[in-house]
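Note that this complex is displayed minus one protein chain, with the remaining chains in position.
Going in written order, the chains are labelled A and B, and every chain counts its residues from 1.
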């Protein structure tokens, strides 16, 4: 029957020209047949419905690569005892002038003008109040010191004396924070957020200024969750309000806000359907029970030189709101690999239907012994004198 | 034959010491046998070829963690009516002095010198031109205002009068942008980009200054896509040119460029094969049809104090190019988990070969009834008087 004379060739001949397929018992039973199809239907519904339709198992995914630029507009008027009436514009209240994915708006501040490197009394607190020079240690500087102690005890005001320090004098007094916030007008500032995204795997780019947005619309629009969900201009007060916070309260001690841009896209559909979704969230904690180190502030200085070359500075402790623009998202597009993997997995699950029905048929049905006898052929290891011969099949 | 006396033990004995394997029909047919092997070969080729070789299904993947520092070099000469001849060095044109993954180079600017907090006429436009004080509203400040209106109407120049505002005076006039760009020499600036990457899952780190780059080479090299693809020093003009843009045109209004560093690595191969790949792309939009809010610019100020303590500032509206260094990439390394998952999926797909051949054999071949009779054993639910008895097998 076979080809070559060698045993290897016989095997290869068999391997190539023989086809093996499992032998099947076909049980004509309405109950079991229907049950089997029902279980298969469930698995099919799961594989197609959930994996493919809901979770888009036929797609490959990619994470977003993003670039953000921001531009704040607005002016604020302040009237403080230090500075008198003063107008603040964008060059005054945005520090630093530009950042990558964030911008910081000063809302409150403590100014210490005309500081020079010299000697002056420390701010009074437990460790710095002194009675005599013996209480002060020359060249000492603690973690919270403003400078290096000279070893002298000098009067801070009429009531208390404190250790003298060498540092930028006079030292900053940040005991009392202006309330309401100095730049409370910041609530009405607006910011234009330009965001360019890229999905490198799919070579897909898009801007948050959508193609149908005109220059005219952009001059006058303002983001609103319902009315103008695609306008990229945000009123700062609205951003804070949309995250269930109070701007004026937040303005006093500062804080960190997130402007989240979600770019989840299904690239099998039209590119025009891929649009940004804006949400807002407060990032620093305001829970009263463990409110350690609240708000957000930092110090910076402006340096001046007088005619004699003597340097002085204005120290600014700036409280304000940092807006982090967090861009995230996933794009999916049809790809053959995940499709095949999910189909393979789904086919394997189909086997479960047979296993389940077998258990029911062979263990729980009345005629289980009858079915078992049809499905199984018992072969005893020890029974060697078999009545069956090769070739006849059986 | 079995062990214990209890029914449970019999079952356990059967479970442990019986081996069940499907019964197979071996059909000796050249046609069907070859077809079956062909389908199996295709699936094997797909699983090995595509999933394992092409998509590296045997690897686990990790995303890059990156740190970037940049250093720009170059000087520019400008000659403007405001400033006369002036040399600009890196401390003048890089704002801020350093950023994390980006750097900004001023290419064009509008200077407004000696601004002080005082009163002056607004820039003339539709809303600010006035005939008399009645046209101006005291304490009013619109979105595009430069300050707070005092309520007076004052002459802006010989021809027009505008509402007077209290603000930093004189107000900036950004109607006309210098053309060509003031710092057009920026085209020849160079930037050294240092990039350190890390794949945390694999504990793999690498720098873009490759081990074989010498200090001498680094002093003189300049990136070129073909000649020096690993030199980390880029001429700004070349970066813009490589992304099909015109530097001098871009310099006028500013823009945002991406220097993309791709670190896709196969860590099963030698680490020396893991090298950065640089590409360049313009991130802001220049399409003429919806060219809203083009370019990139921001304002900052330098603050001065005169002898009397009066503060003044120089306001700079800086147009320029922000270069974002976008680092991305995926590293893969052999891992047992995805390998087994893909093998499991591949095996499940093997079952498809049998299903496919069965369909052909049982439905489309001439001798289909003959094969069907060999494969299937029909058992009728209602036929209870079976001629077969237990144990004989069949």
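In this section, contacts are C-beta pairs under 8 Å (C-beta built on N, C-alpha and C of every residue); 3 or more make two chains touch, one makes a residue touch a chain.
A quick note: this is a predicted structure, and the numbers were derived from the prediction, not measured.
Considering the full assembly, B:196 is the residue among B:196, B:243, B:279 or B:330 that touches the omitted chain. Among B:140, B:230 or B:304, the one in contact with the hidden chain is B:304.
Mapped onto chain B, the interface with the missing chain covers residues 1, 15-30, 32, 63, 65, 67, 69, 71, 73-75, 77, 85-87, 89-92, 94, 96-100, 114, 190, 192, 194, 196, 198, 200, 207, 209, 211-215, 218, 302, 304, 306-307, 312, 336-337, 340-341, 343-345, 347-348, 351, 367, 369-371, 373-374, 376-380, 394.
Interface residues of chain A with the unshown chain, by the touch rule above, are 1, 20, 22-30, 32-37, 46, 50-51, 55, 57, 63, 95-96, 99-102, 104, 117, 141, 143-148, 166-168, 256, 258, 262, 281, 283-285, 290-293, 296, 298-301, 303-305, 307, 309, 313, 315-316, 318, 322, 324, 326, 328, 342, 344-346, 348-349, 351-352, 354, 357-358, 361, 374-382, 384, 386, 388, 390-391, 393-394.
The working rule: only the chains that are shown with their structure count from here on.
Put simply, the C-alpha centre of chain A and that of chain B have 16 angstrom between them.
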